[in-house]
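Of the protein chains in this complex, one is absent; all others appear in place.
Labels run A, B and C following the written order; every chain starts at residue 1.
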Amino acid sequence: MYKAGIAGATGYTGVELVQLIHRHPQLEVGWITSESSAGKCLSDVHAVPWAYPLIPLHEAYDRASEVDVVFLCLPHGHSIMAALRFSATGVRVIDLSADFRLADADSYRRWYGAEHSAPEMLPHFVYGLCEIYREQIRGAQLIANPGCYPTTVNLGLYPLAKAGWLGHHIIVDSKSGVSGAGRSTKLAYQFVEANENLTPYNVGYRHRHIGEMERVLNGVSRNGGFRFTFSPHLLPVSRGILSTMYVTVPAGVTESQIRDLYAETYAGEPFIHLLPAGQIATLRHTTYTNRCAISITPANPDQPEGQEYIIVATEDNLIKGASGQAIQNFNIAAGLDETAGLW
Amino acid sequence: MYKAGIAGATGYTGVELVQLIHRHPQLEVGWITSESSAGKCLSDVHAVPWAYPLIPLHEAYDRASEVDVVFLCLPHGHSIMAALRFSATGVRVIDLSADFRLADADSYRRWYGAEHSAPEMLPHFVYGLCEIYREQIRGAQLIANPGCYPTTVNLGLYPLAKAGWLGHHIIVDSKSGVSGAGRSTKLAYQFVEANENLTPYNVGYRHRHIGEMERVLNGVSRNGGFRFTFSPHLLPVSRGILSTMYVTVPAGVTESQIRDLYAETYAGEPFIHLLPAGQIATLRHTTYTNRCAISITPANPDQPEGQEYIIVATEDNLIKGASGQAIQNFNIAAGLDETAGLW
Amino acid sequence: MYKAGIAGATGYTGVELVQLIHRHPQLEVGWITSESSAGKCLSDVHAVPWAYPLIPLHEAYDRASEVDVVFLCLPHGHSIMAALRFSATGVRVIDLSADFRLADADSYRRWYGAEHSAPEMLPHFVYGLCEIYREQIRGAQLIANPGCYPTTVNLGLYPLAKAGWLGHHIIVDSKSGVSGAGRSTKLAYQFVEANENLTPYNVGYRHRHIGEMERVLNGVSRNGGFRFTFSPHLLPVSRGILSTMYVTVPAGVTESQIRDLYAETYAGEPFIHLLPAGQIATLRHTTYTNRCAISITPANPDQPEGQEYIIVATEDNLIKGASGQAIQNFNIAAGLDETAGLW
Partner (left out) sequence: MYKAGIAGATGYTGVELVQLIHRHPQLEVGWITSESSAGKCLSDVHAVPWAYPLIPLHEAYDRASEVDVVFLCLPHGHSIMAALRFSATGVRVIDLSADFRLADADSYRRWYGAEHSAPEMLPHFVYGLCEIYREQIRGAQLIANPGCYPTTVNLGLYPLAKAGWLGHHIIVDSKSGVSGAGRSTKLAYQFVEANENLTPYNVGYRHRHIGEMERVLNGVSRNGGFRFTFSPHLLPVSRGILSTMYVTVPAGVTESQIRDLYAETYAGEPFIHLLPAGQIATLRHTTYTNRCAISITPANPDQPEGQEYIIVATEDNLIKGASGQAIQNFNIAAGLDETAGLW
């Protein structure tokens, strides 16, 4: 039985992680930290029956040796120091923040508008998009868990990019449930503001998550240099992301070739759900699961060999888009069955 | 054309009031105050196209003479001073807070846990439950607009209380949309917390609004001395209150007598919607209207002369439960058509 | 006082129309038809207090002379015969179905997959997109009320198209509340299926409403021949449509020129809400109003003279997208104040 420490467990990803660990046959909770609720227990701040004590983060550093893995669910920017201190103890670290997701300091500066305070650490973190970087994840000690939006986009377009079939300009229209914004109390996320509403934000080439799309898709493609237009929308649901992607493929590539490509690329993947022709992925295909559902639709039914496609990819942003994929990363890194605790 | 000043216009009741005034044929906006957003305009803080400047409250006192009525949409506790200062200028004041809703200082202390800072003003405010106190409202200069929950309970039970047919113990199970909590950013009102959830709170004999039920129903009844069990629940809708009330009537009183009593009591009332036998009031009967819908159902269909009844009353908490009734109060006080601006 | 007949009043657009007429100072309900609920009254099938009798359609033909205008809220395909019979009596007809929205029989066949049964009538109907075809609507006897999706797309792109600045390929990612599907009881529109879900459907070049986009935008543009990729999504809200449109403009055209173009085009329009730079249209800007909100955002903030823009347009699908625009059409046709009953 492995033990997990969870730093920052009172946000939505933290408590989701605790619930996933409760179902995991080989992993159990060691300790849980919370700055704002230290001294209380988890059942005081979430509607769960588990009375784990919430300790402050500084106590956790001394207790690193009690656990086999530390999951960092800290706010962006707070993970860097925590990752340094935990990794120095030799414990495995899986960081759910954005602090180590980009490949280098330039990209970080471009997307986060600040200097990374430990840029030398960036190359030591594996980007934990399991289906694409599984080999690097095996045995890894430092893993950066991917962002929620990029997981749908990268999994949805990876086969095309890898094959060199992905057109240069990619338009992604994404819709995310409100839990993606975290458990902070901002006006925009109040029930009355978000309910019966739909709010586009940071449309175009503005959202930080584009950095992860560029990293992955440019990285796996022979032609690279993709141009992204990415428009996220705040959706009045609690959980789930749906990305509608408008792409082109080279003349001569047929729908059937594309379907074969996806089927081969994801053959045997336990968490990829490829939809048959005629069906389109919905949130419902993936909420409360660790799956990513992907559908492929040619834009114009009257032009069977047309070059324009609509790829839709969905996930549960708190599971495959965060805590579930973190568990999947742990399973791979520790050499367990990759699906353990994720059914 | 009358002019209105609105103090504290960026909350939900304030902006609802502005929208109602926009439809009103004889009332228009004079000035609007906001402490937190002073210097901005209304369209900066709400998704409305009207660019009214938001002035700080202290400027409004000097501009009292520009308007015919001031609506106070201030947080509870902040209305007392504002009411004193505005009323000293001779302008009509309609207070949407709870500060002047109770009849005396003892009752205020009992339910608000503090001394009222201007108890001598309490008798000068008319309690603006229009259908019950219409005569006192005509020409009134100082009106306390009722609370959202009590409006459903008092309108739903007034005929029985007035007739002396209302049993001593009243159980009210109320469910309110989240806008009832105001536009404050508390964790409990975040979308992810409130959505797909239902949260009872302050159940039993704890909620401040019981004071208004005691004031009205004890006041209109010959037998009085009612005992209330009142359980509010936070409902995952933006607007609307539904109160399910469990009451008893004296032996010998028939359903048909009760229906006649309600029909007579509310004959000609433009905003009371009495449902026919067999139908039950829902939120949908009243949302986005100034109506209160009321249904009467005997508890046991096999005991036609039974004494137990389930009265359901619904309203839109932002309209009949707040800003709509405030307009209705203004219409009555100013001698206008009572329904002006409320269709 | 004008009188309206409403054919097919128990669907969502029908009952919305009744509610709008109730607020209209110069229009009142004459008669209302319903096939499925004939013999009942409106308050039996909707949570409204108005007990209008529901008569079968065939009785309405004999009563055409009692009203000044007939609104057809019939299912698609059923309006053709009704329009013929009512128009033969000389009464003004405003058809809310899709039966007369396209310009000619070829286009109808292309998008509806069937022959139009009265193609000679098509040229006699004015396409009632008020802000664009106002002059033709004045005095018109036969008006085809536009579809809900095309209203957002056509109003959102009209200025660019008219100026000849709209790039050849237009990608529209639309999201619609469930009332857009009508009051039919299909599994996909059941609460449990639609709630906490998001469902793309008919993505690409498949949805019938593309015909209306082609008609309007090709018609008003000098360059024409636009290619549409249109992807509708079923959104878990009751009302509202948001269309996110990805367009290009010619090199050299600046954001400031585009803003000026929109401001001039829509100067004085009571129902167009142009958002200032930095704000994006949301559903909340328009629900429960007859407005269309439009925002303009350059895709890349680092390329101020870039050619790619994201236009977002929103509306309430039951008001500006259906019954409100029908009233607006009536107001224009009858020579009334265009905003009567629509505030």
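We take it that a contact is a pair of C-beta atoms (placed from the backbone, for glycine too) under 8 Å apart; a residue touches a chain by one contact, two chains touch by 3 or more.
These numbers were taken from a predicted model, which means no experiment stands behind them.
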> Which residue, A:97, A:282 or A:323, contacts the hidden chain when the whole complex is considered?
Replying inline: A:282
> In the complete assembly, which of C:1, C:187 or C:267 touches the absent chain?
Replying inline: C:187
> Looking at C:7, C:96, C:143 or C:178, which residue reaches the missing chain?
Replying inline: C:178
> Looking at B:198, B:263 or B:277, which residue reaches the missing chain?
Replying inline: B:198
> Considering the entire assembly, which residues of chain A contact the chain that has been omitted?
Replying inline: 22-23, 47-49, 196, 273, 282, 284-285, 288, 291, 293, 343
> Where does chain C touch the missing chain, residue by residue?
Replying inline: 12, 177-179, 183, 185-187, 189-196, 236-238
> Which positions on chain B touch the chain that was left off?
Replying inline: 171, 173, 175, 193, 195-201, 203-206, 229, 231, 233, 235-240, 242, 244, 246, 280-284, 287, 297-302, 308, 310, 312
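Operating definition for what follows: only the chains that are shown with their structure count from here on.
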> So which chain is farthest from chain B, going by the mean of the CA atoms in each chain?
Replying inline: A
>> With touch defined as above, tell me whether chain A and chain C contact each other through largely the same residue numbers, more than half shared, or through different ones.
In response: same
> Whose Cα centre is nearest the centre of all Cα atoms in view?
Replying inline: C
> If you average the CA atoms of chain A and of chain B, how many Å lie between those two points?
Replying inline: 46
> Residues of chain B touching 2+ other chains?
Replying inline: 196
